[in-house]
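Heads up, one of the protein chains got dropped from this complex, but the rest are sitting where they should.
A, B and C are the chain letters, set down in written order, and residue numbers restart from 1 in every chain.
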Amino acid sequence: MNVVMKWQTEVKKIPKLNNLVLVEGLPGVGNVGKICAEYLIDKLKAKKLAELACEHFPYHVFINQDDVVELPKNELYYHKSTKKGAPDVLILTGDVQSMNPTGHYETVEATLDFISENYDIKAIYTIGGFGGKTLPKTPKVIGAVSSKELIKKYEKYGVKFEQGKRVGMIIGASGLFIGLGKLRGIPGMCLMGETINKPMFADTKSAQEVLKILTKIIGVKIDMRDLESESKKMEDAISKAKEIEKRMIDKLRQSVPSEELRYIG
Amino acid sequence: MNVVMKWQTEVKKIPKLNNLVLVEGLPGVGNVGKICAEYLIDKLKAKKLAELACEHFPYHVFINQDDVVELPKNELYYHKSTKKGAPDVLILTGDVQSMNPTGHYETVEATLDFISENYDIKAIYTIGGFGGKTLPKTPKVIGAVSSKELIKKYEKYGVKFEQGKRVGMIIGASGLFIGLGKLRGIPGMCLMGETINKPMFADTKSAQEVLKILTKIIGVKIDMRDLESESKKMEDAISKAKEIEKRMIDKLRQSVPSEELRYIG
Amino acid sequence: MNVVMKWQTEVKKIPKLNNLVLVEGLPGVGNVGKICAEYLIDKLKAKKLAELACEHFPYHVFINQDDVVELPKNELYYHKSTKKGAPDVLILTGDVQSMNPTGHYETVEATLDFISENYDIKAIYTIGGFGGKTLPKTPKVIGAVSSKELIKKYEKYGVKFEQGKRVGMIIGASGLFIGLGKLRGIPGMCLMGETINKPMFADTKSAQEVLKILTKIIGVKIDMRDLESESKKMEDAISKAKEIEKRMIDKLRQSVPSEELRYIG
Partner (left out) sequence: MNVVMKWQTEVKKIPKLNNLVLVEGLPGVGNVGKICAEYLIDKLKAKKLAELACEHFPYHVFINQDDVVELPKNELYYHKSTKKGAPDVLILTGDVQSMNPTGHYETVEATLDFISENYDIKAIYTIGGFGGKTLPKTPKVIGAVSSKELIKKYEKYGVKFEQGKRVGMIIGASGLFIGLGKLRGIPGMCLMGETINKPMFADTKSAQEVLKILTKIIGVKIDMRDLESESKKMEDAISKAKEIEKRMIDKLRQSVPSEELRYIG
């Protein structure tokens, strides 16, 4: 069998990174993970370390705005800490997750293998969305950890732990990185921003709440204004949509006999 | 291809085990196997030997009551016999079976390989449920063996052999451990507790019947009272449900013209 | 990945076989292949050479009449020629074919590899059924060959060649053994007995026609009477069923106004 899965380094020389943590943000519920990872990369001016093409990704290529063909990819960026005591950071993001069940395990393992060849990881932080039926006003950030002792440490940052009451499982990379990392003895936490369960929805507000906490944990300061203004736009659009809905119902109220109204909305 | 399937030992030193038999009880029909295996582990105070994470298991993690992430796993426990002449016992249980057909074969082979690296297995006992349309009053325990000569030996313990009349095949680990073990020259028997074919049903009564026989075969004595009281509760709940059903039909009988009754229940 | 696919020899010493041909008859349309292979094995008193268990077969075991567990298997039998100049014969049969597309290729290759380790194969004859809409009175035996030159040779035995007019492709082992054998330079022919396209149907009549030709090709004489009587029984059962159908229509004809009859049968 010919195998494609290979992390290719994009740097001439592997940079030295110390006291390293991995942050994962791939596409998923509410796209919370991907938004966080990309925002971090942008604001930290993180540099690309490596790319993964993989036979478990969709078997098509994208054509970008420059008419250039791009394979579906995962990417690793790195940020060297400027603050004393703060960890250096690897950030994993990408277009896709694996398209088949065993591929999920294999890409996560391949990624941990690739990183381990060059570095020791001190902690893994994965980011996901926890999708409910309605969009929460102020999304909570729910945590799940690789071992009980970590709860106390992270509660201080505002992460909520709910005794597995609402969230029973974590599907895909965000869960497997914690589970498979734990097998390697790496402590980890999955941060799940509350959001609504809607396909294609990009919840910048939920991402904002996750980043507020995550940046403190990894000891970086980033300019949050762009994300705030995105969240504001999203909120405005949603309240505008709600108002239009309300006005339509009011109009109906005037023209429709009241006893029929119970069937509306 | 990066491969995850790996049994990781959970002990500092591999224990010496003699005259060893393997008992398998993974999730399946009526959950008979899993109930038996977990009860045995609990009452024998069996110790964990090793864990299997595997790319053929579902690609999600569980969050437990402590907010701790757990990979879907299979687990091996061991029990050293305290009775002269009785075998030491390995017990295999877990959350899941493989999610894909070839994975079933591969996890069973990986497990037999892992055990064979350290031990000789003298016999394999697998536990399953044989699901019928109704819940049997006193579930029989039906056997299938790796070779004809074994029937005589196990009939004495109360295992029923029915010339393959009702059970034509055994799906999953319970069958493959016997079949693939046989290829390695290991004698084996699958014990199937009669139960009802209902998804998510956990038949403690059927498990009780299987354990009565299995404990004699492997020469252990365990306190069966917890399982008995569970079975009692299950039976009470079922008869209560039946009584409620009966009363509702009686009420209907009083209010509905008799000729329409044939359409009820 | 742990791999199961392995041919295990069932003999103490690999027998010497000369001028060897392979006959394949696995389950398929009308079960023509399997019937032929099993009948040949029985009448030639062919001996078992090896067995194949395989992770591409269904992940269940069978329980046979003796309450013994059997893995789904393919089997190779051998027959040493007693007639001067006639080839020795390997016969491949079994319970199942692979359950997944790539598995089909892989089991055929594994089988050719296993045989090639010990023997040179001079020719491959595979047996299949060609299913039409009705059951043919006298089933023809249609051939497809690994190279054009072979047609002349086999036409003499009564094999029909129809310029690919009716049969466009051969699915599964019967086709792949010819195609993949050809890649190895082994000449081959697929013999397809005409039959009806009905699941679970076992067409002994079609098998009889194939065997008449195949036995001549491989230079063996076998007692065909058991198969003939089976075919007779099958034909009797079918004509009885047709007669009952006819009588029912006749009865209807007497009781139903004629203009409604066009909707019957």
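Just so we're on the same page, contacts are C-beta pairs under 8 Å (C-beta built on N, C-alpha and C of every residue); 3 or more make two chains touch, one makes a residue touch a chain.
Computed from a predicted structure; not experimentally measured.
For the chain excluded from display, the touched partners among the shown chains of the whole complex are A, C. Across A:Asp66, A:Glu117 or A:Asp250, the residue that sits in touch with the chain not pictured is A:Asp66. In the complete complex, the hidden chain is touched by one of C:Ile127, C:Ala144 or C:Leu211, namely C:Ala144.
For subunit C, the residues in touch with the chain missing from this view are 1, 3, 5, 98, 101-102, 104-107, 109-110, 113, 143-148, 151, 161-164, 167-172, 175-176, 178-180, 182-183, 188, 190. Residues 1-4, 8, 53-56, 58-71, 99-100, 103 are the ones on subunit A that touch the missing chain.
Criterion: only the chains that are shown with their structure count from here on.
Remark: subunit A and subunit B have CA centroids separated by 39 Å (rounded to whole angstrom).
Rounded to whole angstrom, the centroid-to-centroid distance between subunit A and subunit C, based on C-alpha atoms, equals 55 Å. Residue positions of subunit A touching 2 or more other chains: there are none.
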